[in-house]
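Note that one protein chain is taken out, while the other chains of the complex remain in position.
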Amino acid sequence: MSLRIGLIGAGIMGADHARVFAEEVPGTALQVICDADRKRARAAADSTGALDVTDDPLAVVNSSKVDAVVIAAPDPFHAPLALACIAAGKPVLCEKPLSQDVAKCLAVLAAEEKCGRRLVQVGFMRRFDPSYMEIRSLLVRGDLGKALVFHCFHRNVSPAYDFRAEMAICNSAPHEFDVARWMLDSEIRTVSVCRPRAGGDTAPVLMMLETEAGQLVNVEVNISASYGYDVRGELVGEKGTAVLRAPVHADINLGLKQINTYPADWRPRFVEAYARQNRAWVKSVNTGNPNHGASAWDGYCSTAVAAAGVEALHSGKPAKVELTAKPPFYA
Amino acid sequence: MSLRIGLIGAGIMGADHARVFAEEVPGTALQVICDADRKRARAAADSTGALDVTDDPLAVVNSSKVDAVVIAAPDPFHAPLALACIAAGKPVLCEKPLSQDVAKCLAVLAAEEKCGRRLVQVGFMRRFDPSYMEIRSLLVRGDLGKALVFHCFHRNVSPAYDFRAEMAICNSAPHEFDVARWMLDSEIRTVSVCRPRAGGDTAPVLMMLETEAGQLVNVEVNISASYGYDVRGELVGEKGTAVLRAPVHADINLGLKQINTYPADWRPRFVEAYARQNRAWVKSVNTGNPNHGASAWDGYCSTAVAAAGVEALHSGKPAKVELTAKPPFYA
Amino acid sequence: MSLRIGLIGAGIMGADHARVFAEEVPGTALQVICDADRKRARAAADSTGALDVTDDPLAVVNSSKVDAVVIAAPDPFHAPLALACIAAGKPVLCEKPLSQDVAKCLAVLAAEEKCGRRLVQVGFMRRFDPSYMEIRSLLVRGDLGKALVFHCFHRNVSPAYDFRAEMAICNSAPHEFDVARWMLDSEIRTVSVCRPRAGGDTAPVLMMLETEAGQLVNVEVNISASYGYDVRGELVGEKGTAVLRAPVHADINLGLKQINTYPADWRPRFVEAYARQNRAWVKSVNTGNPNHGASAWDGYCSTAVAAAGVEALHSGKPAKVELTAKPPFYA
Partner (left out) sequence: MSLRIGLIGAGIMGADHARVFAEEVPGTALQVICDADRKRARAAADSTGALDVTDDPLAVVNSSKVDAVVIAAPDPFHAPLALACIAAGKPVLCEKPLSQDVAKCLAVLAAEEKCGRRLVQVGFMRRFDPSYMEIRSLLVRGDLGKALVFHCFHRNVSPAYDFRAEMAICNSAPHEFDVARWMLDSEIRTVSVCRPRAGGDTAPVLMMLETEAGQLVNVEVNISASYGYDVRGELVGEKGTAVLRAPVHADINLGLKQINTYPADWRPRFVEAYARQNRAWVKSVNTGNPNHGASAWDGYCSTAVAAAGVEALHSGKPAKVELTAKPPFYA
C-alpha cells in the first residue's frame, strides 16, 4: 500500500516536492495538492498525477484519505499547519523554517511532546546531501580529528523580492545553522554578524557562530551573488579538512575558456538531497523509526539562532542564543 | 496502478535493478524475482519487498501478474528470454549485451519486427547518465561545432574472473560502442585494435573506430586498471571540446595530499543513470512512446561492432563492421 | 654590470633568497652573504657561488662592493638594518615584517622620508604571485564589479616552535594584511579576532578586518593545519568572485584515490612569486622606478594591523587600527 500524501503549497518549492514524490519516491501516492491559488494546485497535480486538488489546507490535514502531510506553504503557515497535523495525529514533513517565530516553534514542541509521538520532520534537506553526508562520515570515523571550524558559503543569484538583511538571516542562513549543528553535533551559543558597508543594501551577511563545544562556524550568506547558485563548505579538523563538491557533469572547452556551469537556483544543486530526504521521511513514517533528518527541536534551534542573528545585526554586538532546556522527548 | 515487474537474475546487476525499482522508481511493483539460485532471489526480494521468488524464468515471462520484464540473467540467456518476452507480448528491459552472438541479435530483431511492436529496450544506461546527456545536448545545440573525435576511457579495478582480451571487447566495450553511436549519431564501420605488449595478458585494449559519418572513436578499455572504476570521455568538435565529469562529493585534505575517491565498481558512478533509465523505461511502457534508450537494433549494432573488434584483435588488421540493412521498423 | 647584492641572513628564508638570485634573477651578483653562524653563510655561498661571507651585517651594508642589500635576518634585526641601509643610501629588500614594533616602523618611515629617496621594499611577495595578480587585474578591469569581501586562508603544517596565537597574528597574518590592502586598495581600520576553544593552544586564529572603503576581509590563519602548506583566497565582488589556484603539476590515480600533493612549506607554493619579486626589485633599483611591491609605508601598515589584532585577541573586542597620516612622500 502506498503512503497517501497531502501536499500543501504548490509554489516553486511545493511543485518540486510534488515532482520528487511522483518521479523519485516509490511507495507514495499524491492524494491531494492544496494551494490558495487552485490553478497552481491543478497545474502541479496535472504534471504529477496527483488525484485531487483543493484550496483548503485543513481539509488536507483532516482528510481520511491522507496518511501524511507535506507543508510547503508560505512560512507563516508552517507552524499552524504543523500543529494541525499533530492534532490530527499525522506525520508531517514541514519545509523550513518551522516558524520564524521562536514562540511558535516552542508551541509545536509542546504539542508534539504532549501527543507523545514524533510526528514532525523539518525539511533541512542538506542533511541528506551526499557531500555533507560524506564529510560528516569522515568526521565520525575520526579521519579529520576533532572539528574546529566550519566555513560555509551560501550564495544566490539575486533576491526573490526586495532584499533585507533579516531575510538572509531568517530565511537562508537557517540551512547553515541546521547543517552546522548536525555536522558539529553541538548547539550554537553565540552569533556575531557583520556586513561590508561597500555592498550597500544587498551586501552579503557574514556571521560567526560559536558552538557549545567551542567550535566556530564562519558563514557568508550572499543573496545577491550574481554569478550563480552556489553552496560551499569546508570542515577544518585537527588533522585535515574536507571540502564540499557540488555536482558538475561536464567541462566545456570553448573560446580560450574551460567552463562548467552553475545552476540558477537550488534545485539542481540539491536534487539528490531532496530525493533522499523525502525517501527517508517516507521510510520513517512507514517504520516509525526516526532518520537523521531535522526534528521539531532542530527546527526550533535554527529559529532561535536566527533570532539571535537578527539581534546581533541590529545591535552590532555578539548575541547569545537563548535555548530552552532540551526535552528528554527529543534526546 | 503500478507496473508489475518480473526481474530475472539476482546477481550484482539484478540485485541492483531490484534496489533501483524499489527505492528510486515510483509506479512499479516488484512482482517476482527469479534466479537459478533461489536463495539469492530470496535475499533480493527480502531487501526490496518483492512479492514472490522463483527459479523459473519462463514462469516470470508468462505470469499473468507480470506486466513487464527485466532481464539481468547471465549473457547467454539475454536473447532467448527477450524472444520469450516478445512471444508473450511483454515489454522487456534487457541488460546489455542483447547477445554476444550477432545471429541471435538478428533473431530478436526479426521477432520484434514480426510482432509489430517495439518491446525491447537494451540496458545501455550511459545514454541516461547526466554527463553524457549534457555533452550530447551541447552537440545538438551546435555549441561544439561538428563532432570529429570521441575519446573514451573505460577502466575497472580488476577483471571479475580470468581475463581475456575478448571479454574487454565483447563485455565492456559495447558500452562505448553504444554511447558513441548515440553521441555521434552514426554507425560504426571499421574497428582497429591494439594492445601494449608490455602489459601481458591483462594489458588494456585500445580500439580505433571509424563511423560512417567519418568521425573517429578512440577507446581504451582497461579491465585491470587497479586504481579504481573510472569512465571518462571527451568529445572533440570543430569549435571546442567537452569532457565528462564523474560525481565527486568531497575533497579531503590530509597528509600532504588533496584526495577524492574512486568507486570500486560501476554502481556509484552510474547510480543516477540506472535510476533515470529505469524510470524512462517505465514511462515508455506506460505511454507507448519510445525514449532515447537503446533499441534491439542498437543492441544488435553493438554486438556487430564487438564481433568486428574480436576479428581485428585476432588478425591484427582493421575489420569492417558488417551490418544488415536497418529495418524501417527501427527508424 | 651586475647589481652587487649583500644578503644578510642565511637561514631558510635567506638561503632561499640566495638561490633565487643565483638561479632565477639575471643581472645580479651575490657579493657577500652574512650570518651570525658563518658556517651557514658559507654553505649558502657555496651552493650559490656568492663571492664572500661574513658575520658582520653592518660590514655588508657599508661595503663599497655592495650596491643593494637583502635583509633576511631574524625579525628584530629588520628595522635596525633597514635604517643602516637608508643611512648608507642603499636600496634594500627587507623580509617581512619591517618590524613587529610599530614605533620602529615609524622610525624607518621617518628616516626614508628624510633621506628623500624610496630605498626600502618589504618582502610581501604575494603581490607578485601570478594568482593574486590575476585576481587583482580582474578587479581593476571591473570584471567582478566592486570588491566586497576577501576570504583568506593561510595554513601551515605545524608551528616552527612553541605556538602562540600572537605569532599567527604578528608573523603569518601580515601576509594577509598586506595582500588585502593591496588587493582592495584601502587601509584596514578595525580588526576582530576569535578562535575555536575546541582547538586549545594551537587553534586557528580567525580575523575579520574592515577596510576604510567598507570591505571585509575574512581571515583564517591556521599554523597547525597538519595536512599541508596551503594558501587560498576568494575575492567576492558584486558581479562575481575569483578564487586563487595553487600550482599543481599532476594528478595521481592510485588505490581508489585521485591525489594531488601539497607542499610542506611555502617555498614550492610561492617559488614564482619570489622570483618575480626579486626581479622586480632589481629592476626598480636599476631604473629608479618603483614597482607594485610593498613600500616601508606598507610594511608599517601591516604591523599596525597586527598590533590591533593582538589587542583584539587579548580584549576579545574589535580593535581600531591607529595609523599615522600617510606622508605625501609615499603617495
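Think of it as A, B and C in the order they're written, each chain with its own count starting at 1.
In the analysis below, a contact is a pair of C-beta atoms (placed from the backbone, for glycine too) under 8 Å apart; a residue touches a chain by one contact, two chains touch by 3 or more.
Values in this document were obtained by computation on a predicted structure and should not be read as measured data.
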item	value
Residue among C:P26, C:G89 or C:G116 touching the omitted chain	C:P26
Selected residue (touches chain absent from view) among B:A36, B:L106, B:L206 or B:V248	B:L206
Options B:A59, B:A87, B:L106 or B:C194, residue touching the unrepresented chain	B:C194
Missing-chain contacts mapped onto chain C	21-28, 130-131, 133-135, 138, 143-144, 239-245, 247-255, 260, 272, 275, 279
Chain not shown, touching residues in chain B	145-149, 151, 192, 194-199, 203-204, 206, 208, 210, 213-216, 218, 220, 222, 224-227, 236, 238-241
Residues belonging to chain A that touch the chain removed from view	157, 226-228, 230, 253-264
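Here is the rule we go by: only the chains that are shown with their structure count from here on.
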item	value
Intercentroid distance (Cα basis), chain C paired with chain B, Å	56
Centroid spacing, where centroids are CA-atom means, of chain A and chain C in whole angstrom	43
Residues within chain C bordering two or more other chains	226-227
